[in-house]
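Note that this complex is displayed minus one protein chain, with the remaining chains in position.
Up next, chain A:
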Amino acid sequence: MTSCCSVFYFRNELAVLQALSSTVQRVQWVFLFIYLAHVYIKAVYCEVMWKSHMFYYLLRFFFFFFFLNLYQDPTASHYRFQDDPYLTPRTASEFKLFSLSQESGRNAAKYIINTYPNFFLKDYAEPHIPCLMPESLQPKVTEVCEAGLRELIHLRKVRSAVDMYDRLLQAGTVVSLELTNNLLDLICFYGDQDPVQGDQAEPEKTAEGVRDDEGRFRKSDSLHRTWRKDNNAERIFHLMPERNERSYGALIRGMVKYGAHSKAFDLYTDMQNNRMAADVHAFNALIAAAPEVRQKYSEKWDLIAEMLKQMNKLGVRPTLLTFNTVLKSLLRCGPLSRALVLQVLGEMKALGIEPSLATYYHILVAFYRQGEWGFIPKNVLIVLLCLQCCSLKDLGLAYRVHSLLNVGDNWKLLGNPSREGFYYGSLFNLVCMMENIGVVLQWYRDLVPSLFYPNSHTMRDLLQALDADNRLDLIPEIWKDVKQLGLATVSGDLAEEVLALMARDEHSPEIQESFANCALAVKAVYGHGEQSQATLDFTASALCNMATILLAAGRTDQAWEILQLFKANNRVPSEKLLDEFLNSAKSGSNSEQAVTLVQMSSSFSLPATARLAQRVEQEFDLSEEQKKCMDQLPFEV
């Protein structure tokens, strides 16, 4: 209870605390400390009772904000998951699976409550909580009347509403204009089909990862639906004794939404002939449809400008949506877009309409030159900004974009987890390219895996950064991460790159040891695994590098095992490798191995066989049998 009191008393301070704590910058610690000192002094000054208790509560809030997840905790997964080591996702696919399963659990519970409402009617909550009670989705009014139609429209049942309307007309009742307009709105919005019910939705729809509050009324995928010719909307429209602008507007919007663009323009000319003024929404729809009905870029722009001029003539005031639609259509106009986009912005400012994020998004897309990333992410400004920074290779700008995310509620703009992963991926890519290894590793620790799961491209960037800063001793750790992220078996590139980096240079003995262990771990990824997981096939370079690493660490037996694998997997060892083996055999004074090497080389018909044989004869003391073996081998001296 006293904590509630303190909350109430210090609610302004709490808001500031919350705002401060939502930042990730460590420099804010200092400000927070100064701020807390101020609050304590305020408590003392105001002679609040139990002021020492107040300070205790403040300290507890301090504790909350810093140690209990209000800071971005890099060691924890997202809050929505259970805080259990078994139940935290380790890879991107696990993340998706776990969040989908949570969502489906909630949907299942909602389904059961709504299907058997008689078991859930007793209301214990005081005050009443409406969202926990069962929803009634069946219409209560059964007879044919206007109230029934209204209810069906409210419940978004398109087919039943159209049936009810037809029956009303047959019964001879005159349906009011407003109700008919509502019905037209409904039909045009849903394209003359019922909205997709929650239990029939494909799992990809919920893969957006965002909670679907209105699971049943989720907007259906309008790309799959087209405006049919024998549409209920058109039929009802023609049956209407009188139509007003709203009816025309609804029909135009529906047509544009479902792809009947030229029909929408025909309807618009119809409207003009009837001397009706379309409202701003209809104009928006027409502007969106304009690029589809003309072929040449200049014609498209002319049509859009024509629409805008008519809006001006009729005195229809354009809104932010109008200009955003203009910008979106401009993007389809090719090279005209760059100059015109800025002029549209000027128009907006002249009219006093403040541009929104979508405006800036469209403007950026107009100027964006596609760099190494081959596609433009849809509708996410922040991600686009980050991509821009990548292509411009500007790290300071990227840091500023990232700090924007920590302001207020901006983190919500990142959208669903896949887009978030895209953003963090490009940010980390830029950091790897531009910063030194200390900063790179700091970012790596902060971002992975609490904020995003890197893909193999990102890991390769990280390896390159390690290489550039000569920190190859961290490779075994990185390999462990790669395995945990499930990237090891996706494609052979990462494993090969890791092996190549380890095998390339000479290092100190401890590092060689760790490399050798890592090489054996990588070897386990190849070959025929025990489990049913996908495994990779051995490649020649991988085997060569593995053998080199093991030899450098002094593990000759395991290196020899690898040599046997060459034959087993139909791969040819390189000559450099055979030289190294020969050197190790020489250091071990093992002439058996030397002879075996030459035999192996000749079995592969390598051109270096002669040279190897010569070396063996010169450097080793061979017994008589071994000399005979050597002579028998078919090679040119």
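Of note:
One rule holds in what follows: a residue touches a chain if its C-beta (ideal position, glycine included) is under 8 Å from a C-beta of that chain, and two chains touch if they have at least 3 such contacts; residues count from 1.
Operating definition for what follows: contacts and distances are computed from a predicted model.
Per UniProt, the protein behind the absent chain is "Small ribosomal subunit protein mS31"; the candidates were "ER membrane protein complex subunit 2", "Small ribosomal subunit protein mS31", "Pyrroline-5-carboxylate reductase" or "Kinesin-like protein".
Touching the chain that is not shown, out of A:D469, A:E580 or A:E617: A:D469 (per the contact rule at the top).
From the set A:A92, A:M164, A:L303 or A:L414, the residue in touch with the chain omitted from the display is A:L414, counting the whole complex. Interface note: of A:Y35, A:Y297, A:Y360 or A:F604, the residue touching the hidden chain in the full complex is A:Y360. Screening A:V383, A:I437 or A:L463 for touch with the missing chain picks out A:I437.
In the complete complex, the residue from A:C333, A:C389 or A:L551 that touches the missing chain is A:C389.
Within the entire complex, the positions of chain A that touch the omitted partner chain are 4-5, 7-8, 18, 25-27, 68-70, 78-80, 126-132, 182, 185-186, 189, 208-214, 217-219, 253, 281, 305, 308-309, 311-313, 315-318, 338-340, 342-344, 346-347, 349-352, 354, 357, 360, 363-364, 367, 369, 379, 385, 388-389, 392-401, 404, 407-408, 410-416, 420, 434-439, 441-443, 469-471, 505.
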